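Below is one structure, written out as structure tokens, with a few remarks after it.
What you see is the complex with one protein chain gone and the rest in place.
After this line comes chain A, so read on.
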Amino acid sequence: MATTEPRARQWAVLAVSALLAAGCAAAAPPAAPSAGPVSGGTLVYAVAREPDCLDPHVSPADITGEIQRNAFDSLVAQRPDGGFAPWLARSWEVAPDGRAYTFHLREDVRFVDGERFDAEAVRANFEHIAAPETKSQYAVSLLGPYAGTDVLDAGTVRVRFHQPYVPFLQAASTSYLGFYSPRALREHGDELCAGGPHAVGSGPFREVSAVKGQGVEFVRNDAYRWAPATAAHQGPAHLERLSVRVLPEDAVRTGALGSGQVDVAAALPPTEIAFVAQDPALAVLKHAAPGQPYTYFFNTARQPFADPRARQAVRAAIDLDGIVAGVYFGQYDRAHSPLSPPTFGYDPGTETRRNYDPALANRLLDELGYTGRDAQGYRTRDGQRFTVVHPWSANLVRDQQDLVSQAVHQELRKVGIDLVLRPVDSGTYLTERNAGRYDLIGFSWARADPDLLSTIYASGSQFADGGANGSRIHDPEIDALLAEGRGAVDPGRRAQAYHRVQQRILDETYALPVHTSTQAYGYRATVHGLALDANSWTTFYDTWVEPA
């Protein structure tokens, strides 16, 4: 998919490719003509990463949000076009100043333990997330400038904020702000990370067990009558059982898909996508995830990258177009902006920037005084080599980003910069990262709202604050624009603010976007109705499997 396509067209392409995949399935000889959804059956879904903690109120991990989507419902659902549809809330009003949201709740919703979902349950959940002892690593930031929740009556609840908080509906649509039964919060509040039977939600599936290193088992919630308006059907899910297995090795996961041990496999490696697509028994669902593409962050808080010319020199020295095309065999798109194209507020104007210019890199390095050369050909200034420390942990690497780094190493060597790829364990990585002991780090982040940029570029979002300000910047202009984006009720004005944030980040060379996060799922042709939500994560509510 070309990155220039507007979001609506991306979804259209996605829908078409899903139809094509369905067409392929019908063309395969053994496949019966699909006469509509079949109820029952088990679907086995292989994921690549082990969730550290299964409590969506605590964990910031994508995998937790994705797995727990099956067990937890939200107030609203995000539509493919970026708008919002009713879910547990029938309707809602936003106060004119953007500081309060009033939700009118459905009255027929029950948690799988029999408890009612009502205004009090909303309050209990939001208070639980906001409570410091919960130690929420992400959900609390989705609550933004949260001030409190008022129960107006059993079916009406008002959420208040200290400042205008426009991204709240999007935040409320994520599983991180999903709802536990208040009884589960009361009785098992300290065991929620383990998931399993304590993950008592109101979702289409009930979580029966979660075993570390193996996976999570779900059974259908037969009482389910409150699917979001975005779903393809209403009533209970089609699948009777859903089994999520953790298979971290790419070869094992794709092998299990090919042999039929799993029905859907997440994170197909780029080398496999073409082969899976060619197999008549299999199909591929590929989509660029919204949020932040895989991006390198320059540590601007210390030398050498405190000097913008050093950052520009590195940017000019790397042929990222060639590297992304080569490492990912043309399957992933090059990223140009701090936001991925399918995110609201993405600025297509960033795509015209062309930065690869080794001559400029050499000129800037000369200007910086790195004119000497040591025995290995690296540039030196006052006898000191131009060294860039890039810590990485094999446990945290995905999408072959370690290979991208090796390619970058090679490019920087050509202009005389020594990129030190420092392998560390994941614990050390987080310690070093939080203490700022790095020159360059890289990560991606999925979220379907540009307010994500506040998590990554706001002055108050340093790692020590629980944020992810990888460039360690304190830029008042960006802070002001981010605040404007958060508070702007008018979508046009809001997008404009985020456009300027993106341009400012690139102008100042705080970060270097590498490739869009591409979610590639492989699935068996017997699987139908596999859908991706606004985060490009799987949802299995509408999914059904052909009986064997």
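Rule of thumb we're sticking to: a residue touches a chain if its C-beta (ideal position, glycine included) is under 8 Å from a C-beta of that chain, and two chains touch if they have at least 3 such contacts; residues count from 1.
Following the convention adopted for this analysis, contacts and distances are computed from a predicted model.
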item	value
Chain not present in the shown complex, as UniProt names it (candidates "Acetolactate synthase small subunit", "siroheme decarboxylase", "Sulfur carrier protein" or "Peptide/nickel transport system permease protein")	"Peptide/nickel transport system permease protein"
From A:T156, A:Q406, A:S459 or A:Q496, residue that would touch the chain that is not displayed	A:Q406
Omitted-chain contact residue, chosen from A:V420, A:A464 or A:V489	A:V420
Touching residue (missing chain; options A:G41, A:P182 or A:P269)	A:P269
Touch with the omitted chain, as defined above, among A:G40, A:G114 or A:G326	A:G326
Footprint left on chain A by the chain that the document does not show	249-251, 255, 269, 271-272, 275, 322-323, 325-327, 329, 392-395, 397, 400, 402-403, 405-407, 409-410, 413, 420-425, 427-428
